Structures are given as C-alpha cells and as structure tokens.
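Just one protein chain is left out here, and the rest sit where they should.
Labels run A and B following the written order; every chain starts at residue 1.
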Amino acid sequence: MPRVGPLVGEFFMNGDTACAEGAISAGCRFFAGYPITPATEVAERMSARLPEIDGIFVQMEDELASMNAILGASWAGVKAMTATSGPGFSLMMENLGLGVMLETPCVLANIQRAGPSTGLPTLVGQGDMMQARWGSHGCYSIIALSPSSPQECYQLTIKAFNLSEKYRLPVLIMSDEIVGHMSEKVVIPPPEDIEIFSRRKPTAVPEEYLPFEPDADLVPPMANAGEGYRFHVTGLTHDERGYPVMTAEAQDRLVRRLVQKIEQNKTDIIDIEEDGIDNAEVVVCSYGISARVSQFAVERARDEGIKVGMLRLVTVWPFPEETIRQISQRVKAFVVPEINYGQIALEVERCAGGAADTILVPNMGGSAHRPETIIDAIRGAVR
Amino acid sequence: MKYWRKALDQDKVKPSHGQVEILKDKCKGCRFCIEFCPRQVLEESTEFNRKGYHPVYAARGDDCVNCGLCELICPDFAIMVTPLEEEEVKGEKCHA
Partner (left out) sequence: MNLKGSDEKHYIDKYLREDRMPHIWCPGCGLGSILHCFLSGLIKTGISMDKVVVVSGIGCTGRVAGYLKLDSFHTTHGRAIPFATGLKLANPKLKVVVFSGDGDLIAIGGNHLIHAARRNIDMTVICVNNFNYGMTGGQLGPTTPLTARTTTSPIGNYERPFNVPYLAAASGAVYVARWTSMHVRRLEQTITEGLLKRGFSFIEVISPCPTVYGRMNRQPTGLDQLRYYRENSVIRHGADPKEVDIDLNGKIVVGKFIDIERPTYSDLLDEVVQKAFEPELPKPDTSKKRATVAGSTPK
C-alpha cells in the first residue's frame, strides 16, 4: 500500500475525520484514545493515518490512560492528542489537571453527547461547557474552541495545537455529535499555507535551565525528555526549578501565573464572529451546532424586520467578557440558545451585568434547536 | 570463621581492604549497616549528629573487606567505602 502524507485538496468528510486531518496537518504524530460514541471516528481515522506517516496510534485501556499517554508523548517532544465524549471526558478531567499543572501542550477533542452519565450516546448535547472550564479540581484557566462545521473542525484543530504549543497547556475542542457526524466539503490547503507554531525551546544550558521560569508572556520555554536537561516536573505545587514547595506563597505564585498566562493573552487567543451587531437591538450569542441553527433563525428574524445580530463564540474559553460587556451597553437583550439547561448563558448574564437581559433558549439534548424556537425567543426579546 | 580445608591458593589471594567513611550528619540511626556488615565493622557512636541521632562509626575499620554492602544498604547515602591499596593496609590480621 502506498503511503499517503498530509492531504491537500477538497474532500467530503465528517467533522470527526476533519478533526483528525487537522491534527495531522498541525503536526500531531501521537494519538491515544479509547472508543466512545460519537468520538470514535477521530480514533478510527487516526489509526489508519498515523502509521503511514510514522506516527503512533495507541488504543489505551481507558480515558485515564489515554490522557496520561498524550501527556507523556508531549514530554517526549511529539505533538499529541486524544478524542472522547461525555463519560470519557469526565475520566480525563483528573489528568487534564496534570496537563495544566505540568504545562503540557496537547489537544483534547470532546465530541459532546447528551448527559448526565451515559445519557444519549448517539445524540447531540452541549452540556460539558462548564465542565470544560472547571472540570478538574483546583483553580486554573483553560482554552476551549467550538467548531460549527467539518471545515471548522479541521481548522480549529490546527489552531488548538498552535495555542497549546504557544501557551503550554491542554487545549479543548468542544465539538458535538452533529458537527462530528455531519459530512460536508472540507478544503485542506497545502502545508506551506498552514501556519504551525511549535513550543519554544530553552536557550539556557542544562545546568542553568529552570523548567518553570516564564518569559514575558508568562509561558516557560520547554525542554523535552532525553535532551540532557535532566529536569524534574511534578503535579505538586512547585517553584521555577520544578521542585515541590508546600507553602501558600508558592501556591499563589504558581496558580496566579497559570491563570494569568491565559488571561493576559486573551486578545491573542479569543476568536469570535460578529454579524450585524452594530445596529442590533437583540444579539443571539451561541456556539457549535447551536450557532449554525441560530444563524438561520437570525436571518429569518431579519426578514421580519427585527434588528438582530449574531455573535458566534469560536473560542468559548477564555470567555470574551469585554465583547459581551460592550455589546450589552447597546442592546436590549442577548438570546442564548444552547443544548443544555443554561451554561454559557450564565456567563453572558454575568458579563452583561444587568445592562441587557439574557434570554436562555434551553434544549436538554438529543437534537438541535428548531429554528422556530429561537425565532420566537428573538421576537420575545424585542417586544 | 572456620574452614574445613585450606584453599589451594590461599597464600596467593588476599582479600581486598576498604576504607569506610561516614557522612555523619546524614545518618538517621536505622542500624541497617551495623546489622548487616559481614565483618561487624560498624557501631553506633555516643555523639549526636545535627539531626539528633547517634551516627554510626567504623569501630573496626581495619576489618573492612570493601564489600560495599553498608554503602548500598544505607537508606540515607551516609556511607562510602573506598578500596585501599595494598600498602595502605594496616595490620595484616585478615590473612591469619
């Protein structure tokens, strides 16, 4: 069988497959995962593609192991990812925290299904948005991207790798069952047109290298195992040397930096799409598949003469607080359709701070919103 | 130690000798080395170290045969055994 390298051209593929191809374009050469609907197609694609480009695909015994294996692979200097869904996402939370603490670049795709527990394995949900933000214990900041189409699954996976390498943390792709399973045209550009970012390497000699001494952007350069730096890293609270320090001062210093390295670089990280916000009376704020249904609803509402804008969160975490705050000064209300009982709506409400109403359009999962439901909410908001 | 018979090369082969060095402030008094030294070289001293333990010392240093067991079994990296050159050996009683 001839080997096929990174693809170039136009393809008809589903969101999960596009996610896998995005990873390959981004330079990912290690995938560890565990089968789970509706994320399995990512693993299946990787199992077929990675061996032919000298990458490693390994199916681990569970999601705990999968998450750890990608952390290990990343420390060996290889870009690594895993993909899962609800129950597996819960299991990965333990070592997502380790990834944050060890400042390990890697990508975790969550093709969301409806929960809680086993819930609806084959049907859509967006109920893990707050888990993405706060799911592992302790205080930290995270980056999460939410694709609305297979094309975007491809692009955002590349972006996720770039952000993870740049800011040294696990980056989440918060996709969902519909986007994951829908097949559409996906355009894959030639490698020279794809911008790839790789982790900054230390410039210090091994004897002087401090694995957790940050640069101005609060991100420390990263040595890989086996390069002679002989570093130690630990999940315990640690100092710049990577040594455990059990004091409130060390905790303050470390956790502040872990949070601040994201907060301080928000403008570089956050990606949002605005449509017709400037003269809008009401703004629909959504993400993932719900944003796609919302876009349709917004256009129908405009046909009725309603001044409605659309704000799509491509980056969900860190949350675009400032944008929401500014818009809230000019509009009557935000309409927030999401496939849960109100998660991102809480954030919108917080940032609007009472300046504008926040109207949640909930959906418990199993199917996307009907556009009519959202149009009704828009009509109600302008009344 | 008693031997039932004499080894043929007993006159030619000489047991090696070692010098035991104790890094006394590392000792935590577990007594592993005292117990397992095959030549009973080590004993607990009466002095206190920085940690407040009685560190071991080589009470019969001349008996050391450089087996290195004390060094390896010491959990606190407090013992070093270095081989001694033949001329440095004091008192040839090991060959009796």
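One rule holds in what follows: contacts are C-beta pairs under 8 Å (C-beta built on N, C-alpha and C of every residue); 3 or more make two chains touch, one makes a residue touch a chain.
Everything numeric in this text was worked out from a predicted model, so none of it was measured.
Checked against the full complex, the one of A:P51, A:P116 or A:G380 touching the unshown chain is A:P51.
In the complete complex, the hidden chain is touched by one of A:I188, A:L311, A:I324 or A:I359, namely A:I188. Touching the missing chain, out of A:N14, A:T40, A:N95 or A:Q112, is residue A:N95. The set of chain B residues touching the chain not shown comprises 19-26, 28-32, 35-36, 45, 47, 50, 53, 55, 57-58, 61, 69, 71-78, 80. Residues of chain A that touch the chain left out of view are 1-6, 8-10, 29-30, 32, 51-54, 56, 58, 60-62, 64-66, 68-78, 80, 94-95, 97-98, 102, 151, 155-156, 158-159, 162-163, 187-195, 224-236, 241, 243-244, 268, 271.
What we mean here is this: only the chains that are shown with their structure count from here on.
Taking the mean of the C-alpha atoms as each chain's centre, chain A and chain B sit 62 Å apart.
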